[in-house]
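All protein chains but one are shown at their positions in the complex.
On to subunit A.
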């Protein structure tokens, strides 16, 4: 029997590049070709200026902790409780969601500096994975966040 898998990333034409980049260990988001603002989640036009042109630009991997919650109820068989989810404000603008790893709730404080790290986890495949020849296949890498001060082993910087 295969172990339970994390839920698959949202499939779709706008999101596929995001997951392709994280699979390669890069945090990139769409940046508007008109007003140069980063946007998240990916979409067809810039919500600020409605320009359709955009490019996938790399983020610094820095962030600050806007809010967090500790899950005590298990919603997914593959994700055991308790676990931490944080909302992270990036200096580039977008707020990103990730698990807060190599830390604990007691060590967290609002607006503390964080950095992005990539974690390889077994997740389900998005429904359209097979239509992309460069699909990363088995494991997906999730962009996670960890306190800036700690230097965990086996993790690479964004």
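Just so we're on the same page, a residue touches a chain if its C-beta (ideal position, glycine included) is under 8 Å from a C-beta of that chain, and two chains touch if they have at least 3 such contacts; residues count from 1.
FYI, contacts and distances are computed from a predicted model.
Entry comment: the absent subunit's protein name, as recorded by UniProt, is "Thiolase family protein", drawn from "Thiolase family protein", "ATP-binding cassette domain-containing protein", "1,2-phenylacetyl-CoA epoxidase subunit A" or "ABC transporter permease".
The hidden chain makes contact, of the residues A:8, A:23 or A:51, with A:8. Although one chain is hidden here, its contacts on subunit A can still be listed: residues 6-10, 40-41, 47, 66-73, 75-76, 79, 83, 85, 87, 94-99, 105, 110, 123, 140, 142, 144.
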